[in-house]
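The complex appears here minus one protein chain, its other protein chains still in place.
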């Protein structure tokens, strides 16, 4: 099962060549990640950070840039989880344009950390169930 | 008449104090501006840039930051035009949160320029009508 | 007396038209502001935020965009203070390119706030002297 979300490519994402500047594809991925987490786990990232005092910093990313993101495109993100570990989680991203061309694929490992002491900790149960429902295992 | 648009405050907008970093409020304003232009004029900014080869760079901005944008907030933008000149246009922005608190107000003057030679030019008729319909005059 | 600082226009600042995207001029201004504060007051912004637990959020900005920032330009910022109040401070920015063309001028009012409760408070004495030395009064 995958979360599916869409956003338009806004002008601030573009570079001089009129295509999305690649660091801003990661920025877009984070915006989708926040929405995906809410859909998967039923709680928002503001709640995780503000109340549970945990975050999910990324420790490893592999990405392939298959085709440029053009101005006027609408990007659909398919996001799922390929592995839920004790403290870490492996996310899969596929970004497609309105013609269903694959533009970007990425695998990202995030670790659950306490924002109090920045130490890793087990993924809380209230999130684990939601995350596991979106694994492809 | 004003265009009304909403977006959530995403994590990438925040600074270390957990509120929106002010340059990213201008970035948000531009994202709303693109959507507003489409609603006002019936043509998208990608079309203006890519086909008509015109842009609307800003030449003057006055802004007041009334209250912080917090994570989890949904911002509603009210955007209208206070003056349509021959080559320039004065835009009014009011950003409110979900409790209807005014967070930000801004007045911005944009000039119509040719992207070929970067010289100012009269606002094309196909845009003028739409813009004038959203003036408060 | 004014602080004078230089930075190059990096590719990430550019938009599709090959000139600096205006919200990123404010981002650049903040990067200069941090360096200026250090030169004026002898303490860094990391120390202010991390140890003194104060920040200087902006509440009012007026800006004029005189000419585009082009790729390859080196921007020299002249930064001084036009008014030091009890809790607030008015900053003057002038950005010039390598040919001494004025590109951008801005007046920004910042308020001294406690990062603990986000309430305004008097500017600490250890900063006041430095700030006053850079006023044009």
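Here the chain labels run A, B and C in written order, and each chain numbers its own residues starting at 1.
Just so we're on the same page, a residue touches a chain if its C-beta (ideal position, glycine included) is under 8 Å from a C-beta of that chain, and two chains touch if they have at least 3 such contacts.
Bear in mind the structure is a predicted one, so any value in this text is a computation, not a measurement.
By the touch rule given at the top, the unshown chain touches A, B, C in the complete complex.
Within the full complex, the residue among C:10, C:39 or C:136 touching the omitted chain is C:10.
Of the candidate positions A:49, A:96 or A:112, contact with the unshown chain belongs to A:49.
Residue A:23 is the one among A:23, A:42 or A:85 that touches the chain not shown. Chain A residues in contact with the hidden partner, per the touch definition given at the top, are 16-17, 19, 21-24, 26-27, 29-30, 49, 55, 57-65, 68, 115, 118.
Although one chain is not drawn, its touching partners on chain C can still be listed: residues 10-12, 27, 30-31, 34, 44-47, 49-50, 71-72. In the full complex, chain B makes contact with the omitted chain through residues 11-12, 14-16, 18, 21, 23, 71.
Criterion: only the chains that are shown with their structure count from here on.
Chain contacts in this assembly form a complete graph, since each chain touches every other chain. Centre-to-centre separation between chain A and chain B, using Cα means, comes to 28 Å. Computed centre separation for the pair chain B/chain C is 24 angstrom, with centres defined by C-alpha atoms.
Annotation for chain B: residues touching 2 or more other chains are 27, 30, 49.
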